[in-house]
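Only a single protein chain was left out; the remaining protein chains are all shown in position.
First chain written, first letter: the chains are A, B, C and D, and each begins at residue 1.
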Amino acid sequence: QNAKVSNATVAFLMPDQASTRYEEHDFPGFKAEMEKLCPTCKVIYQNADANVSRQQQQFNSAISQGAKVIVLDPVDSAAAASLVKQAQGQGIKVIAYDRPIPDAKADFYVSFDNQAIGKSIADSLVQHLKKANVTAGSGMGVLQINGSPTDAAAGLIKKGIHEGLDNSGYPILAEYDTPEWAPPKAQQWASGQITRFNKNILGVAAANDGTAGGAIAAFKAAGMNSVPPVTGNDATIAALQLIIAGDQYNTISKPSEIVAAAAANIAVQLMAGETPKPDTTLFNTPSKLFVPAVITAENLKAEIIDKKINTAEQLCSGRYAEGCKKLGITQ
Amino acid sequence: MTKGAEQNAQAAPLLDRRDERVKHAEGIGGAVRAFWDRIRSGDLGSLPVVVGLAIIWTVFQSLNPVFLAPNNLINLLFDCSTVGVIALGIVCILIVGEIDLSVGSVSGFASALVGVLWVNQGWPVSIAILAALLFGVLIGALYAVMFNRFGMPSFVATLAGLLSILGLQLYLLGSTGSINLPYEAPLVNFGQLLVMPDPVSYALAALPGIVMFVLGYRIAARRREAGLSPQPLTSLLLRCVLVTVVLEIIVYYLNLDRGIPWMFGLFVGLVVVMNYALTRTKWGRQMLAVGGNREAARRAGINVRFIYMTAFMLCSGLAAAGGILSAARLASASQQAGTGDVNLNAIAAAVIGGTSLFGGRGSAYSALLGIIVIQSIASGLTLLDLSSSLRYMITGAVLAIAVIVDSLARRSRASHGRA
Amino acid sequence: MTKGAEQNAQAAPLLDRRDERVKHAEGIGGAVRAFWDRIRSGDLGSLPVVVGLAIIWTVFQSLNPVFLAPNNLINLLFDCSTVGVIALGIVCILIVGEIDLSVGSVSGFASALVGVLWVNQGWPVSIAILAALLFGVLIGALYAVMFNRFGMPSFVATLAGLLSILGLQLYLLGSTGSINLPYEAPLVNFGQLLVMPDPVSYALAALPGIVMFVLGYRIAARRREAGLSPQPLTSLLLRCVLVTVVLEIIVYYLNLDRGIPWMFGLFVGLVVVMNYALTRTKWGRQMLAVGGNREAARRAGINVRFIYMTAFMLCSGLAAAGGILSAARLASASQQAGTGDVNLNAIAAAVIGGTSLFGGRGSAYSALLGIIVIQSIASGLTLLDLSSSLRYMITGAVLAIAVIVDSLARRSRASHGRA
Amino acid sequence: MDRTQEQRSTREPVLSLRGISKHFGAVSALTDIDLDVHAGEVVALVGDNGAGKSTLVKILAGVHQPSSGSITFRGKPVTLADPSAALGLGIATVFQDLALCENLDVVANIFLGRELSPYRLDEVYMELKAWTLLNELSARIPSVREPVASLSGGQRQTVAIARSLLLEPKLILLDEPTAALGVAQTAEVLDLIERVRDRGLGVIMISHNMEDVRAVADRIVVLRLGRNNGVFEPDASNQELVSAITGAANNSVSRRASRRRAQSAQAPAPEGRP
Partner (left out) sequence: MDRTQEQRSTREPVLSLRGISKHFGAVSALTDIDLDVHAGEVVALVGDNGAGKSTLVKILAGVHQPSSGSITFRGKPVTLADPSAALGLGIATVFQDLALCENLDVVANIFLGRELSPYRLDEVYMELKAWTLLNELSARIPSVREPVASLSGGQRQTVAIARSLLLEPKLILLDEPTAALGVAQTAEVLDLIERVRDRGLGVIMISHNMEDVRAVADRIVVLRLGRNNGVFEPDASNQELVSAITGAANNSVSRRASRRRAQSAQAPAPEGRP
């Protein structure tokens, strides 16, 4: 595409393993687009496993290897500021990816907004409850299960969920920051709340699919067959299957490949010395934002199967076949 | 024989009662007095941990009356079983004076393996479980080889294992992230729902007392025959009745709600078997000997390498078993399984229960006691609405309090010359 | 005196050369032969770890030539310094045979405290740093009290500390999340940019050789005077020249790029001071004695409680220092700081470097060596494009290989009767 | 011997124990022990295995606390709360289990707790002093820079004895100091005890070797099953001592002696004492 851009090195630095999306969707999407735009370019991929220091190490090593553009999904948005400054001091462009870097002006920001995701999780739950004419009687309400207390992204989602729930008319009975996003912890906590509140739990707003699965397991283990609506996030196969089986209410599907491709596009433009066109400006940074989709049983086929994010075979194995039929995914 | 011994022989005292410097307890009064003496001198076994536990329970109960509700206690028992099995393995490895940092990873990988083989590949569940257990045992054997052949410190070998196996787990689940186990499967039911029918639980609760009595009676008879002091029948009876009554009350209380989980039954069964193996078999004796003084054990002709091999294999094998149980409990195998504080919790349970980190001292029951302490704290805090910062602080503080009681008792014991 | 001794006295052999069973090395040839003997019998100090390191470096360099580029090595040195300081504290606590699991939390809290006090509250940075260090030292004192007064096992006490202090850290940062340290501040520059001017670094690299020679010369003179065998001057000179040449080459190479980070200089300085304190002061001798045989140390009139107190205080204090350095390195104080693998890495560094987990054996240099091994693996792997799962697996494998070399050497040493 | 006897009657004892008892759980290791040691006097403490000798020494060294009873040292009642208290009063002890740090070398062990120039250990001086002390005890130690773990049993015992010589004590407690020593080293230690006595120090020595005991002791105190069982002069007969120790005139020692006497009646008796 551009003669100036060849043999360049681009780094794609991802934050953690809390969901598989980075290795299963974001990086393949980025790589595919880069191969299209600049076949001779070299792409460095690293995942920091939720460790700030490791991300710094990976960032430095990307610079050592001569990266011209670094796409950074920061483990800690605040801490990333110094990385951005350091890179820009050496003439290296930084694209903030997925999570913003408010304290430093990155060269571009490509994302969906985690706080917005949190809000849509909550909104979807509230709408569902309202639609089902559930009213919060005395002592009734919803549970909120957040992500890891030491994870900045979890903090943003938590904020968003609060935004959606706080004035919804459904009080929060109890909320929990799940250490390490660990599903067993979420399960243990939810079990305790079930003992406490029993039938008064109208729904659960969980920050990702893992913790949602833990909550569902808790309800099942308490012998409840009708699980109240439980939200999720990340659209993992396991969660989609739970939705098909009717155990989970929703999840959030992020078009990661598309966003990653956009990031690749912008990276190539920056290397070529062009100025990519922003949609908007966030935190003083030219930005391109994408809207995640809330997936429920109703739109699962349309959003997941039809958009080829997952195939019917992946989802409809064994005992999910029946549910798939019901939703019209398979015949 | 000296004249003193001859004099004794005239009065025909029992073989082990010839030393006039030792006070012996006679009858029930004596037993009570001896017990009181032991309390004063701090030789209490696990009593202090139990006292610490009682304090924790009282406090949590007063803060939220749901805590001691049978339903919550039953949840507690379910949760205890998974990490408890891992802690049992840790007890084995601590007894020989080594450590295994990779139990978390092994448990996580085992759950992933069951998920992949059973759900994704469609293997029969029993084969998948066997494969996971086999994997655990093989990992343990690998550590043992590193330790025996290369003399690699177990801390480093198992740290390398922790990382590698975590990598394997991520790799195995790489494409899916987590795998749901079918809710209706017997394995998941076992981990989530299955409880003992009431008569079975009452019968099982009566068993320990009966076995204790029968064995105690037979041993007392044999000792009397051999010219050794037998345990007085009254005090034996007293203890058996006490144990039975306490257990039956607990069972009754829990049967008010769902009842005793089979999974907890499995855990306790493993503890009892392990306790038997450690205290009443040659192998167990040799484990303690190797942990206490490796060189002395070697000189006594013990196959020290074999003992380490069994200890590592048991530890990793039980870790894998714990992993399978927690997959069953969660009805899912995920990338997060076994990460986080599983390692620390399992080791801490063993240590809190009274197993020494330095080898040579420990019992299977310490895993049971320790995990109950840890899970009680976790469960109690779950019922209070706390921010995570407060939750961490309080967990730490409560843990400290639970152990201080025990430490103080041990301290007084040491100052009475019984280390 | 026996006739043998008298005969010896006639030939006037040196006091420590009277035993005819001991072979002594004479001259350079002898020194070389003695060195070869030592290699054969496996008495090699830290040589095996260095060999392991060399293997790792060669492999990584062949996989990606950027690895040994000065720029990458300088980054490596920056990264070593933060956890290295923590590992130095771990060495102290391991030497007395105890453990501190909370170094990660303490370091994280210290960085948070500096962030809050300095950036949010506007205190002078020096006071904020002092406050954080003080906090660390006080935490250590608290552990020591728990250990000395209540006899609480340090594993449990510091586990409780780990949780409580993590809670404190979350609480402190609760309202803000993370705090950015000003990028222009000297502290941040120190952690990210500041390197020694070339002349300074050359001079500092020459220092060890000179000091070694001067001290060695004076000691040799005194020994000769006292009738003890002195170290031969030639071999002393040889060693000093060797050390100086190696150091100067390293410095030259790194000065091709930015140069030696001051932060690394600080770390090495701390290591040297700690080494002096451990080997050449009464306190250090007593630390090793307490770690080797606590009861014997007590009977020798050593204030065992005081020694534990200093060990715990130093460990936590250095953990706080490491936390401040990593805040400077990151230019931010965050909720993640100190979580994750900081604990394990710090302990593993000390153990890989040769400090025993069981007390009584260890040196300050083990922290330096160990952390270089660990960070080399981490840095080497970041230069390869690997998925996380592969990275974990390879980290584990490489760690195992690095330590196996050392373990094999020790093993041969043990089989030669030098345990 | 007359000299010391005279001193003993006129002077206050350095150390005096009254009614010392010690229980370990259900076992009474010591019951109502009385003991006096005077300056310039060697008191030998003898008794069967497990008679409580080491327990008594440990109480005096501050290692154990007595369950009851009083200790008077140089006229003042004292409590020995820990070993440093005892060391501070001038009570040096060689323990039966030696109490050495196996991971440290010989020099470090000898100077443990008494290192000179605390901020800059004077290794040359300490090594010199260590060699001097060891040569005095005619020890054969290949190197003082090897960890104690590599020494032979007797070499370790010499190191432990050398340690106690470093102090300027008022009272020396020696718990079986010659048990593992060779003939030459034993002779040196006995000489040493006599020298120490002549410098006016009190010495308590424990030994199972009646020969050695009679050679240096001014008074022999017998413990049996944790109780005082008589005080003997060094010229008491072996027979007497052994019966006091074992608590019976007909004991394995006397039986063995008579058997051997009968056997070797025709064979020429080997040469007697050294």
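Here is the rule we use: a contact is a pair of C-beta atoms (placed from the backbone, for glycine too) under 8 Å apart; a residue touches a chain by one contact, two chains touch by 3 or more.
For clarity, every value in this text was computed on a predicted model and none was experimentally measured.
*Asks:* Would you list the chains present here that the left-out chain is in contact with?
*Replies:* Per the touch rule above, the missing chain touches B, C, D.
*Asks:* Pick out which of D:85, D:167, D:187 or D:231 touches the chain that's been left out of the picture.
*Replies:* D:187
*Asks:* Which of these, B:167, B:191, B:209 or B:360, touches the one chain of the complex that we don't see?
*Replies:* The missing chain is touched by B:360.
*Asks:* List every residue of subunit D that touches the chain not included in the displayed model.
*Replies:* Output for subunit D: 1, 24, 27, 47-51, 54-55, 96-97, 138-143, 150-155, 157-158, 176, 179-188, 190-191, 208-211, 214-215, 225, 234-235, 237-239, 242, 245-246, 251-253, 255-257, 260, 267-268, 270-274.
*Asks:* Residues on subunit C that touch the omitted chain in the whole complex?
*Replies:* These residues of subunit C touch the chain that is not shown: 1-4, 6, 19-24, 34, 37-38, 41, 43, 415-418.
*Asks:* Applying the definition given at the start, please give the residues of subunit B touching the unseen chain.
*Replies:* Counting only subunit B, the missing chain is touched by 1-2, 5, 15-16, 19, 21-22, 219, 222-223, 226-228, 280-283, 285-286, 288-289, 291-293, 295-303, 360-361, 417-419.
Please note the rule applied: only the chains that are shown with their structure count from here on.
*Asks:* Taking mean CA positions as centres, which chain lies farthest from subunit B?
*Replies:* Greatest centre separation from subunit B goes to chain D.
*Asks:* Based only on mean CA positions, could you tell me how far subunit A sits from subunit C in angstrom?
*Replies:* 41
*Asks:* Can you work out the whole-Å distance between the CA centroids of subunit B and subunit D?
*Replies:* Comparing mean C-alpha positions, subunit D is 46 Å from subunit B.
*Asks:* Just the number, please: Cα centre separation of subunit B and subunit C in whole Å.
*Replies:* The mean C-alpha positions of subunit B and subunit C differ by 37 Å.
*Asks:* What parts of subunit D, by residue number, touch at least two of the other chains?
*Replies:* Not one residue of subunit D touches more than one other chain, so the list is empty.
*Asks:* What positions in subunit C touch 2 or more of the other chains?
*Replies:* 166, 170, 387-388, 391
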